[in-house]
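Every protein chain of the complex appears in place save one, which is left out.
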Amino acid sequence: MTVQTAPELYQPTSLDDAVERLAIAGPDAAPIAGATWIMRSPSRGESFLREYVSLARIEELRRIEDDGASLTIGAAVTHARLAGALAGYPALEALRQAASASANPSVRRQATVGGNLCTRDFAAADLVPALLSLSARVILAGPAGTTTAPLSRFLATRDTQPQGTVLAHVSVPLAPVVSAHARLTLRRAGDYPVAIVSVSAALDEAGVVGSATVAVGSVEPVARLWPELASAMTGRPLDADAAVRTARELAGAFTPRTSVEADDWYRLQVLPTVVGRAVRALERRGRAGRA
Amino acid sequence: MTTELVVNGEARRVHADPMTPLARVLREELHLRGTKAACGEGFCGSCTVFVDDDAVASCLVPLGMAEGRSVRTVESLADPAGALSPLQQAMKDNDAVQCGMCFPGMLMSLTALLEANPAPERRDVHEALVGNICRCTGYDRIVDAALTAARAATGTKEEDAS
Partner (left out) sequence: MSDVIGVDLPRRDAEDKLRGRTVFTVDAAEGGLLHAALRRSEVPAGRIVSIDLEPARRMPGVRAVVSAADAPGRYGITIADHPLFAVDQIRYLGEPIAAVAAETLEQARAAAAAIVVEVEEYAPLLTMAQALADDARDLHPGWEDYDVLFEGGERARNIGWEATVVRGDTDAAFARSDVRVIETEFVAGRQNQAPLEPRACVAGYENGRFVIQTSTQVPWAVRNSTARLLGVREADVRVVVPPVGGGFGMKFEVSLEPFAALLARAAGRPVKLVNSRQEEMQTALCRENAEIRIRSAVTESGEIVAREAVVLMDCGAYGGEQPFLTSMTAHTLGGNYRLGAVRLVSRAVYTNTPPNGAFRACNGTYCTAALERHTDEICAALGMDRVEFRRRNVLGDGDLGSTGQVFEGDVLAPMIDRMVALRDSAAPAERPDDGRLYGTATTVGTWFIFVGPSAATVNLNPDGTATLVTAGVEIGSGSTMQAIPQLVAESLGLRPEDVTVRAADTDAAGYDGGVGGGRTTVSLGAAGVAACDEVRRKVFDLASEMLEASPADLVLTDGHVAVNGVPSARVTLREVAERAQAVSGPISGSGSFTGIGVQPMSGCAAGHMIGALDLPVFAVHECDVAVDPDTGHVEVLAYRVVQDVGRAINPRAIRGQVQGGVVQGLGYALHEEITIDARGKVRQTGFETYRMPLSGDVVPVQLDLYEGAPSFGPLGVKGAGEVPILNVAAAVSCAVADAIGKPVSQIPLTPQRVLGLILDREDENVELRHIGPGWRANVIADPEELMAAAGL
């Protein structure tokens, strides 16, 4: 056995530099942004990689930009900054709630959007279902140039991205929707939720759902969309009680996970309740929007 | 390797690997042992310090990422030879302290709250302390002291604490 050499930290100021460095360094290097997950490697019994490439000093990854059609959020934006920046975007309420409730205040000041989306082993990430529900796309920078993909596809392929790929931005369409994010923690706050539901819906003037997107986090190992529930909600007014009933009927589609916090059956059992909380919040927002 | 930081207003040069937790550097190299490191995972808050304007868990901050930044620790809250800060004084007056391990972090989290929101409600204090564990006191006096300090600073009248 040998003493592990201390990991390196490379801190580029340009995205190109980061991509190049990661591509050269190979699998023993990874991007780091907020560091809140990676710094816990030793307590999880994991070794550090040989090198980390920090995204924190890359100015373009720290920006949030509104081009009228979408909001583009840099990967190195922290939860706290994101929550603050979303105050003027009622349609993105699900994302604002996710960013302002996850973990605890000090972690939110440090943990980033990119880290939340790229940490494969973090089933209870809050931003993932929120962004899924808002039909976000990710913008990936890599040695072969920039590509974009729906977040749902990225989640399925994030382990097999080519060396040097950096999740640079997330783009959230600024659609006329209402959205909400509900999370069930075991204490009042401070632990990772055992179930998360994010919902967005486009409502017509009568309050009828024209289209809906539902995403579920923490129930399965990776957050995912729930199109069947979204379809069932479409074409009728928002109805939390009906959504709970439908969720109960459809919940068999999930293969819930068991972890230290909660068993599989519990996550599945409470999922309709969390759906109900999210839809009830949508009802309130829908009413407020029409008033 | 050498890293430059501004710690409690003073430029400091430290020698540690870049992925070393800032908390460890503060404690072991700069002898600022007010910053505790009770859980090492960002859940207990005993290592909370300001990095630039953000109160963060310094156990999760790699030293390298704090390079060139300004760090404020509990030792900066009051002049060593002077009076306690109003928040510290309120804790003392409320007989809030027991073992004392959580207080440096509590004070930094509450300082962040009061800087952002000078007139918090009780609920705001609870939310600000979601990342700070106290195993001794049951929190009530800590929350009361924070509200007392806020009221004193904003000149708000004493109201029923319930």
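Read from first to last, the chains carry the letters A and B; within each, the first residue is number 1.
One rule holds in what follows: contacts are C-beta pairs under 8 Å (C-beta built on N, C-alpha and C of every residue); 3 or more make two chains touch, one makes a residue touch a chain.
Since this is a predicted model, take the numbers as computed values, not measurements.
Which is it among B:A23, B:M91 or B:A150 that touches the chain not included here?
In the full complex, the listed residue that touches the missing chain is B:M91.
Using the document's definition of touch, tell me which of A:L186, A:A253 or A:A288 contacts the absent chain.
Answering carefully, the residue with contact to the hidden chain is A:L186.
Spell out, residue by residue, where the missing chain touches chain A.
Within chain A, the residues touching the omitted chain are 1, 3-4, 43-44, 184, 186-192, 260-263, 265-266, 269-270, 273.
Please give every residue of chain B in contact with the chain that is not shown.
For chain B, the residues touching the absent chain are 27-28, 31-36, 38-41, 43-44, 46, 73-75, 77-78, 80, 84, 88, 91-93, 95-104, 107, 123, 125-127, 129-130, 132-143, 162.
The rule is short, and it goes like this: only the chains that are shown with their structure count from here on.
What whole-number Å value describes the gap between the mean CA coordinates of chain A and chain B?
Centre separation, chain A to chain B: 29 Å.
Under the definition above, what is the set of chain A residues touching chain B in their complex?
Residues 6-9, 11, 32, 35-36, 39-40, 42-43, 48, 52, 54, 56, 78, 80, 103-107, 109-110, 188-190.
Sort out for me which residues of chain B touch chain A in the complex.
17-21, 40-43, 45, 48, 54-57, 59-62, 64-65, 67, 109, 112, 126-128, 130-131
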